[in-house]
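Mind looking over this structure? Questions follow.
Omission of a single protein chain aside, the complex is shown with its protein chains in their original locations.
The letters A and B name the chains in turn, as written, and every chain counts its residues from 1.
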């Protein structure tokens, strides 16, 4: 771990700081867990009371914060500033380097410059791997798939054939891209498989968590738009189109052919029915069941989904009705 | 990709067609995405307006549809007809062939005729693999397991010991069959593991999506009935018995010892408590929490589950009550 002079950090984040200049920062940590010598930050106001007790040597705080403390570094956005500092000085992930002799790479695969492939990874026929790609142990990239420059595939990721992954993507362990969509035509009491002959196309700068599944299209493409970030254990059905810069939290399920605009945020464990149109900048609370088209800029939650305000009104009503002595007085 | 004369397709699907005979079909696609030369279909009435704009060269439509268009091929069931056409002419999955020298196959395993085993697959002692089985890279088939003729195991599937997979099954990447059920006996403040000494038995023609987990029985068998289709990220607990030709959509959880009849359909993200009896042909809406036995032919949804009609009545009531000016008028 490095020791970074506080002055360098203040300059890097364009901060305002009046404390002593000779300090060095050895790590970044939360207010509660920071030890002497570590930098911390305040982004969630919930943790403001910890500003007093923290042992951090310096703290990134919002510009408009009241009070004063020699340890404070005032910045526009402490969370973003912290992320920049960590990225610049304190990242330490160790990656595989070079091509493992224990990998299986078919002669028909094309690898870019400076590619790393871990042990027991399998690269199929006709695969194209860009420059600076890192492939961990146990990854499968099947025939005809494309992986863009600078992308990282963690252990046991599976990319089914012909799928296309953009540049600078990150896909965490045991995630599956391009498995068959759930498509069956029922005839005379049997469910007949509809071959899923489309692909998945993931645009640049997408991050996908661990254990997530994204199905290939029945025809055409399942698309994940540029800059979208998907969490763990998310299910994306066939022919779904997700726009740019969306946030899809863990355990969300999006059924087939549903389309999301840009900057949509979907809370954890929400479910979206198939064949819906969800506008841009829609916010969907956690655990919500979306069963209807939802216009731009909506905020919805509940089972089934209601506008935030309506959901709150319904909850308040139900609380009032079930309070002792009222309508529900002789119930239960 | 082939070019299939339209006449062959019309004959194959027993369709009615009055358009030009010399056309050739190069692919199948949705109405919106079909390009010139491609065949499309109308199964969901929601997409009927796209019949005008589609660039498809021909469209499979229901026999009873009103209007007329030289491009239409009238059939009994356009969705099934489409699936048959795709299966017959337009499937293209590339499978591993032969036994990879990089696979690990114990001498005590028995392999049928024409088996493919990919790199880094591990086949344990006493395993029996049927004819024409395809095992992708990274699959584990543990000691004593049985895999029936014609079954396909996609990358990194894990079959725990002694489990039995039927014929013509398809299991997608990173799915786990036969992990220990969640069984602990709590005694003096500690949870003691109950060894799970049963197995999973999967009957013929079952398809299972990616990232799904099916636990082995504590004793006896967890059973998935013939022809049942299970989606991605589904959890099936120990000793569950699922009947024949059921449809279990993604992220469903079925707790231990619950039994489903035949032709049960379970919507995405639903949860079924343990030790329940769910009859045949039961339909369970998405996101439903089933906590009671459910008779044959029921249709239920909600948290907790209610009959469809009752759920709708409750929703209508709540909407009315929370409408402005009514009972909830001075709330929120």
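Note that contacts are C-beta pairs under 8 Å (C-beta built on N, C-alpha and C of every residue); 3 or more make two chains touch, one makes a residue touch a chain.
This structure is a prediction, so every number in the text was calculated from the model and none was measured.
Participant: Looking beyond the chains shown, say which of A:180, A:231 or A:259 touches the absent one.
Facilitator: Answer from the full complex: A:231 touches the omitted chain.
Participant: Which one touches the absent chain: B:46, B:94 or B:314?
Facilitator: Once the missing chain is taken into account, the touching residue is B:314.
Participant: Out of A:29, A:54, A:257 or A:273, which residue would touch the omitted chain in the full complex?
Facilitator: A:29
Participant: To test your reading of the contact rule: which positions on subunit A touch the chain that is missing from view?
Facilitator: 27-30, 33, 44, 46, 77, 79-80, 82-84, 86-87, 90-94, 100, 102, 118-120, 136-138, 154-156, 170, 172-174, 205, 207, 209-211, 227, 229, 231-233, 245, 247, 249-251, 263, 268-269, 286-287, 302-303, 315, 318, 321-322, 327-328, 331-332
Participant: What is the set of subunit B residues that contact the non-displayed chain in the whole complex?
Facilitator: Output for subunit B: 104, 120, 122, 124-125, 138, 140, 142-144, 156, 158, 160-161, 174, 176, 179-180, 182-187, 189-195, 197, 211-213, 215, 218-220, 233, 235, 237, 239, 251, 253, 255, 269, 271, 273, 275, 289, 291, 303-304, 309-310, 312-314, 316-317, 320.
We adopt the following convention: only the chains that are shown with their structure count from here on.
Participant: Nearest whole angstrom, what separates the Cα centre of subunit A from the Cα centre of subunit B?
Facilitator: Measuring from centre to centre gives 26 Å for this pair.
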